[in-house]
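Heads up, one of the protein chains got dropped from this complex, but the rest are sitting where they should.
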Amino acid sequence: MTDRPTVVKDSVLDALSELSTATACWTLYGMGIRNTYMKGLKPIAPLGLGKRVVGRAFTMRWIPYREDLESDGVAVVRGEGAFRRAIEKLSRRDIFVLDALGDLDSGTLGDILSARVKYRGASAAVVDGAVRDAPYIQEVGLPVFVKGVHPSAGVRTLWPVDFNVPIQCGGVAVIPDDVILADDEGVVVIPAQYAERLSIIGSETEERELFIRQKVEAGYSVFDAYPPTGALIHEFDEWKKSRSDQS
Amino acid sequence: MTDRPTVVKDSVLDALSELSTATACWTLYGMGIRNTYMKGLKPIAPLGLGKRVVGRAFTMRWIPYREDLESDGVAVVRGEGAFRRAIEKLSRRDIFVLDALGDLDSGTLGDILSARVKYRGASAAVVDGAVRDAPYIQEVGLPVFVKGVHPSAGVRTLWPVDFNVPIQCGGVAVIPDDVILADDEGVVVIPAQYAERLSIIGSETEERELFIRQKVEAGYSVFDAYPPTGALIHEFDEWKKSRSDQS
Amino acid sequence: MTDRPTVVKDSVLDALSELSTATACWTLYGMGIRNTYMKGLKPIAPLGLGKRVVGRAFTMRWIPYREDLESDGVAVVRGEGAFRRAIEKLSRRDIFVLDALGDLDSGTLGDILSARVKYRGASAAVVDGAVRDAPYIQEVGLPVFVKGVHPSAGVRTLWPVDFNVPIQCGGVAVIPDDVILADDEGVVVIPAQYAERLSIIGSETEERELFIRQKVEAGYSVFDAYPPTGALIHEFDEWKKSRSDQS
Amino acid sequence: MTDRPTVVKDSVLDALSELSTATACWTLYGMGIRNTYMKGLKPIAPLGLGKRVVGRAFTMRWIPYREDLESDGVAVVRGEGAFRRAIEKLSRRDIFVLDALGDLDSGTLGDILSARVKYRGASAAVVDGAVRDAPYIQEVGLPVFVKGVHPSAGVRTLWPVDFNVPIQCGGVAVIPDDVILADDEGVVVIPAQYAERLSIIGSETEERELFIRQKVEAGYSVFDAYPPTGALIHEFDEWKKSRSDQS
Amino acid sequence: MTDRPTVVKDSVLDALSELSTATACWTLYGMGIRNTYMKGLKPIAPLGLGKRVVGRAFTMRWIPYREDLESDGVAVVRGEGAFRRAIEKLSRRDIFVLDALGDLDSGTLGDILSARVKYRGASAAVVDGAVRDAPYIQEVGLPVFVKGVHPSAGVRTLWPVDFNVPIQCGGVAVIPDDVILADDEGVVVIPAQYAERLSIIGSETEERELFIRQKVEAGYSVFDAYPPTGALIHEFDEWKKSRSDQS
Partner (left out) sequence: MTDRPTVVKDSVLDALSELSTATACWTLYGMGIRNTYMKGLKPIAPLGLGKRVVGRAFTMRWIPYREDLESDGVAVVRGEGAFRRAIEKLSRRDIFVLDALGDLDSGTLGDILSARVKYRGASAAVVDGAVRDAPYIQEVGLPVFVKGVHPSAGVRTLWPVDFNVPIQCGGVAVIPDDVILADDEGVVVIPAQYAERLSIIGSETEERELFIRQKVEAGYSVFDAYPPTGALIHEFDEWKKSRSDQS
């Protein structure tokens, strides 16, 4: 039984930011973790080629709105305040991950809350649902990944319940402090205890794929170059060595 | 702030079982609670006209399966045992309500677990997702409301996390100990603190609607009879009185 | 330009009731009318093999509910009363066809209104949306074809606007006084001006298919019998003749 | 009963163009109108931050295509000409709103008709369905909000029926002469009789939210600034006053 | 590399018919084959508790209809005749499996072709799409599993291409001569080379689950009985032995 590290180190986060989501997702698959890509979530504005966001998951969970939760103050449910309390607990390099039930009938984060999320040092927000004020959130500068947008506030159809509990987001399990890696292809969850190992294996994969793509662009067939065969195996080793000498 | 009763009394459950889900849902709407009907859930076998199940919600929550949750024994997630531990905590007149994320790629309850749920005295199970062995669950005799069926067990795509926490089910909030009322039209959630009041108002509605339907079947127009107008108002009062005298 | 008959004769309705929806739909396709089958509508209770309902379309149209339509009495919208006024205008052998926008979040007809629809002589109701009290509507005995059920009344998310105007229902155009034919396979719309011709051609199709099925069940290959070839052509003519002599 | 103004004044349209759809939608919600945002409609090309279109709804309604509607000239249906007649009736600052049934199998407007819509002074088109020639419509310069695109013309699966009647569009009721407000977040319907009041309240909201966002970006917590508390209340009043003095 | 048996023996088919789809699907999962259950396919009429159909897959593949495929006789496509030729090639204990692309806009099999499929000795048909004449297919007596029904014939939107090639059906790979097992829970594909092994392991599973269910119905907790622990392990061995002595 592997114990879970409470917090993935910043240096590992930095190393993971060198990986595309494609490399991370497929390498994790090879490590036995099959379901890591959130389906249907896209950035509200493209990050740009080679740009990624990476951070530690700070999770939050919503249920469908019910009028008595608001008016009767039912004790077991912590209520609207939970959303704001969660935001005020965010730390540097967190990524705020909301299971908003895939609901596209209410926005959750708007421009003001996004501004606060950013101010607290979080790297991004990831919402299985919608945000409001999407054009203005772009102005705020917080990367946000969503299923859609809706101009009305969350309280319309959703009610916040919990934070820092295991949730689903985009059909994927997210445990607090898992690593979230996102780029223009979407969002991948990296189980915390796999983060460091992935940063090492994934980096080798990125290097090998770069070499292969260069060869294919130079005219090698996929049979010869993907993976490298014959003399290309040796050439790859040399190429790698020369690169590490340079760096 | 209204305090929430820990447990709705059995006598109230009995009274609620006199209401159709149509009456319960529409009366709650009139009381200000708009979203109480679980969308897309149906009984695996019809209960029959006028048959209902009623009980107290015992909730359970799942997240998408991830291989490390099983193999690494990640501490924060209580794991597969949570499902069985939940079942062994069920009490008489509970209804076991599972947020299985609407996932139709795995069964959750099968015939054996359903048999145990029934033995412990629960009145029904309600699953936002699928069950397996549906033909055999019918033989067991536990009423089960689902979105679909799937012949493989839950561990394929789902992992149990929590029980007795607020959840969503069929797009509706369910708080532990809310009352669940179900018939062949589907499943309605009754907030615990509204249960008693609903049992009274709903009963009057059922009575009035029976009177109206009899009048409409006898040829009255909807303008005259729905709601009763003119002489019918008096006739309804007499009819109600004669019925209460008889009972 | 073909003028449209105001009313298809009862005798044509009777003749059409001898056709399955499969024969009607496919024969209309051969007559150049391609899109006649309402997608996703099913009877709330099976009619039984060979049972059909047939009648003239009395259409009604809804839009999404908006609070001011109810409270401000906006003049251009005739409002909730439109639904009841429409029902009180139904005639013998009408079929009440509702474009409820495919909305499954509100019931439209319930048991009381269904009782009135039946009392007025209508043969069935067809709803692109949901009904409430479905178990009790069965008791009332009005055949109803729907996309789903929902226990709350229509006013929740829908507002009635018009009746006896061209509408869509189940993805098909319905013009007032078109003929509606329904069985356990679903609902087909027959343009009024094609009704009589269909009743004749369709009847021949039914007869030929019965003959072919008997031959196939007796061991003929589909190449020989479907359509009849060689000696079977003559045999079919004889068989038809003997049947018409008998009747 | 509030009488409906035939036409919302141009000055009110101008004032409304100062509001984001987020402000309009959420303020209307607070005024009791809950369902105003059209789901699933997006501009075919982004308008840009802070850009909006606003105008009076000119509605149009389609039903599924049926071959006899075209060939037999069925009298009750006004036919293909209805689409062109509607376009030739558009006025300055109208927004052409089409209920094309969410159908993505046919385009409705193409580049030529869009050019005419623009020439007649309409501000935009809003289509619950698809348009064709989307790349060329951008060239024409008419803002168009749609669910999708399809390169074939409307007659393939749709037939125009009515104009200037109440319709649904994107799941929302649209009454002729309602105000339509759209930006890159989507399209909101403003009931005509609420337009002026919204322009006033919404403007205050925009101002307050700007103040709050500035404070949050300067480091205030959401508990302190959203809504303003303590000294911030006074500061906000001062800030508002100084702004109105300037303008 | 395991060679594939051309034909699974009848005795293995017989043995497999003793398994529920739940047992088959979950046992195959344990054998490393994860995706065997066809999603969304249901029998057009229930088989009844404990009833199954089993047979060898005879596959067929369709593409969307295109008018030139019919009129121009494009050489590479074998055309409408392919459907009938396939049917005339069916053998005893085949199951006719059609990849009709999940298309619900056309029926494929109708009552006449179903009668021929049955006459040729096939055990059932499985259609990823719709059939027509569903009420009459029930009369014919061929078990048919489908996604839906549609009253018009296949040529409306589909064109047959190939038979006895690998296909998808319900999201599952089907290779010719794989075994198909179906009951009221749905349809499972058993790779031919796993059929015999599954028949042995699955039978043990069925026996063990029967024992467990009896114990659970007698009051054992799932912790004690599922799987059996302590004294129950021995009792299970005795029970198995006594059963095999009896048979």
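Letters A, B, C, D and E mark the chains as written, and numbering starts fresh at 1 in each.
In this section, a contact is a pair of C-beta atoms (placed from the backbone, for glycine too) under 8 Å apart; a residue touches a chain by one contact, two chains touch by 3 or more.
As the structure is a computational prediction, the values presented were derived from the model and not from experiment.
Across D:Gln138, D:Ser203 or D:Ser221, the residue that sits in touch with the chain not pictured is D:Gln138. Screening E:Val161, E:Ala182, E:Leu198 or E:Ala225 for touch with the missing chain picks out E:Val161. Only one residue from A:Ala45, A:Ile201 or A:Val216 touches the chain missing from this view: A:Val216.
Interface residues of chain E with the unshown chain, by the touch rule above, are 1-4, 32-36, 63-69, 71-77, 101, 157, 159, 161-162, 165-168, 171-173, 175-176, 191, 193-194. Hidden from this view is one chain, which touches chain A at 20-22, 24-26, 29, 34, 37, 39, 49-50, 183-186, 188, 209, 212-213, 216-217, 219, 221-223, 226.
Considering the complete assembly, chain D touches the hidden chain via residues 84, 87-88, 104-105, 107, 110-113, 115-116, 119, 132-136, 138-140, 149-153, 156.
Going forward, only the chains that are shown with their structure count from here on.
One simple way to say how far apart two chains are is to compare their mean CA positions; for chain A and chain D this gives 34 Å. Our note on geometry: chain B versus chain D, Cα centroid distance of 40 Å, whole angstroms. Multi-chain contact residues, meaning those touching two or more other chains, do not occur anywhere in chain A.
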